[in-house]
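Reviewing the structure listed below.
With one protein chain removed, the remaining protein chains of the complex are shown where they sit.
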Amino acid sequence: MLTRTLKFVNKSPIVTFTTDFGLQDHYVGTMKGVVLNICPEAILVDICHEVPPYDIVSGALTIAAAYKYFPAGTVHVLIVDPGVGGVRRPIIAEVSSQTFVCPDNGLLSLVLDQEGDVAVRHATSDRYFLHPVSNTFHGRDIFSPVAAHIAAGVPVDSLGPLIKDYVELAIATPTLAMGNIQGSVLKIDRFGNVVTNITPGHLVDAFGAGTPFVVRIAGCAISDIRTSYAGAPQGQLFAIFGSMGRLEISANQSSAAALLGVKPGTVVEVRKT
Amino acid sequence: MLTRTLKFVNKSPIVTFTTDFGLQDHYVGTMKGVVLNICPEAILVDICHEVPPYDIVSGALTIAAAYKYFPAGTVHVLIVDPGVGGVRRPIIAEVSSQTFVCPDNGLLSLVLDQEGDVAVRHATSDRYFLHPVSNTFHGRDIFSPVAAHIAAGVPVDSLGPLIKDYVELAIATPTLAMGNIQGSVLKIDRFGNVVTNITPGHLVDAFGAGTPFVVRIAGCAISDIRTSYAGAPQGQLFAIFGSMGRLEISANQSSAAALLGVKPGTVVEVRKT
Partner (left out) sequence: MLTRTLKFVNKSPIVTFTTDFGLQDHYVGTMKGVVLNICPEAILVDICHEVPPYDIVSGALTIAAAYKYFPAGTVHVLIVDPGVGGVRRPIIAEVSSQTFVCPDNGLLSLVLDQEGDVAVRHATSDRYFLHPVSNTFHGRDIFSPVAAHIAAGVPVDSLGPLIKDYVELAIATPTLAMGNIQGSVLKIDRFGNVVTNITPGHLVDAFGAGTPFVVRIAGCAISDIRTSYAGAPQGQLFAIFGSMGRLEISANQSSAAALLGVKPGTVVEVRKT
């Protein structure tokens, strides 16, 4: 018993939150209360609550960029949930020694893209839900309590059956047209960096390694390809592979998105030069 | 000694914050430093810092929706404090095995509405304040240190005398006019849901259980009463009893508040049909 307690000292379970709930209401605080009530030793971590409302792609990008920096054993609660109260299932995914609890709507697509071994379950054991279960706030009544029980040591296989037909979002992947890469903008970040769906692997596959290229977006041709923001002239557009491992259009200390007038969905083309 | 330490491992005291301080300044971080200085083992939880500036009703709604999901023993710091530095008292309320530390301006009104047994004290023991006490930031100098001392085990009855004349805000409650319920909008949430002051109890009292009704607001008559967002046609208004236990006007994946052009204070009427 002493041994077990001391183990907790050195390794408290981590529960993270990635949601579109924003920070102006009671939603986030309420979920934290629910988790601490069930698993008082949990370490709570906010990854992001400012996912744009209902924007599953943006939520998928955020968790895909962050999760691999967390320790094994971390439990992630993900909620962007336009279908709350409808027929979509709550799911639990075990991926790379971490656990994800979320609605079955594709939020995990970009995590699953990066991982081989995945076990996904339909969370059906309602004895781990908070009752009465509302139709409007499953973050409080289903996702948070299930995550807290997992953090507290409830075996995942007691939470529901394995499923194979979980939703994988067809998040726009680049295509090839006449030898050029046709991609699109996935999100604009806080600094106005324009994050695309194009990775270094796409360039190698299309052009071979080390081939010079130009990026065309919103009528601009950007041939200044850089490896850091710092050297660039202020306010001038350039392309860079950013910290999410994707091609970004940036401007040193300015918003590239504002300069270009682009938004998620805008077409981006990469051509050999 | 060992026993006592191990007790802390399994049950660290929780201190939460609900304020209108926002997140762009040093205010919130400073308060957390104060608490950790006095009670290093405290678990700090942000419930909300984006209560609109000086909006006591909104702060009262937020804490009233969240507190009951926290464990017994939680200490809540509440600060929406237009009267800082004036004559309003700092108070400590013991409610339902939890403790609330806040200015005496009605912030607790909606918590107290839900609870029978309440003990409220005027926090007068200034040996638990941070000195010198400023006139402009009692969150740092009074509320946070008092909460931290409570979390650290200081008995509440040593913090000041019981009082009965604490402020209870007359937060608009619905009235009956010619058999109709006359209520009002209390807040708009992140998703544009329009939260009213009307509860299921008000409908049962006025019309009897299960009576069909229509909601009139801003020139619209809404007779589509739903139990979840998911089934509704996108962008169409409906009424629902939301996760705060209040009648809300919503629109699936749209802002009902923007569609209606309403704000806190707007009149809402419920009629039998």
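Should a chain be cited, it is by its letter among A and B, assigned in written order, with residues numbered from 1 in that chain.
Keep in mind that, in the parts below, a residue touches a chain if its C-beta (ideal position, glycine included) is under 8 Å from a C-beta of that chain, and two chains touch if they have at least 3 such contacts.
Everything numeric in this text was worked out from a predicted model, so none of it was measured.
S.K.: Which of B:S97, B:Q114 or B:N135 sits in contact with the chain that's absent?
M.R.: Only one of B:S97, B:Q114 or B:N135 touches the chain omitted from view, namely B:N135.
S.K.: Any idea which of B:V34, B:V146, B:V185 or B:L237 touches the chain not displayed?
M.R.: B:V34
S.K.: Which subunit B residues would touch the chain omitted from the figure, given the whole complex?
M.R.: Where subunit B meets the chain not shown: residues 2, 5, 8-9, 21-34, 36-37, 40-41, 44, 46, 53-54, 82-88, 134-137, 140.
S.K.: On subunit A, where is the contact patch with the chain that was removed from view?
M.R.: These residues of subunit A touch the chain that is not shown: 6, 9-12, 14, 16, 18, 23, 43, 45-51, 61-63, 65-71, 74, 189-191, 227-231, 240, 242-244, 252-253.
We take it that only the chains that are shown with their structure count from here on.
S.K.: CA centre of subunit A versus CA centre of subunit B: separation in Å?
M.R.: 30
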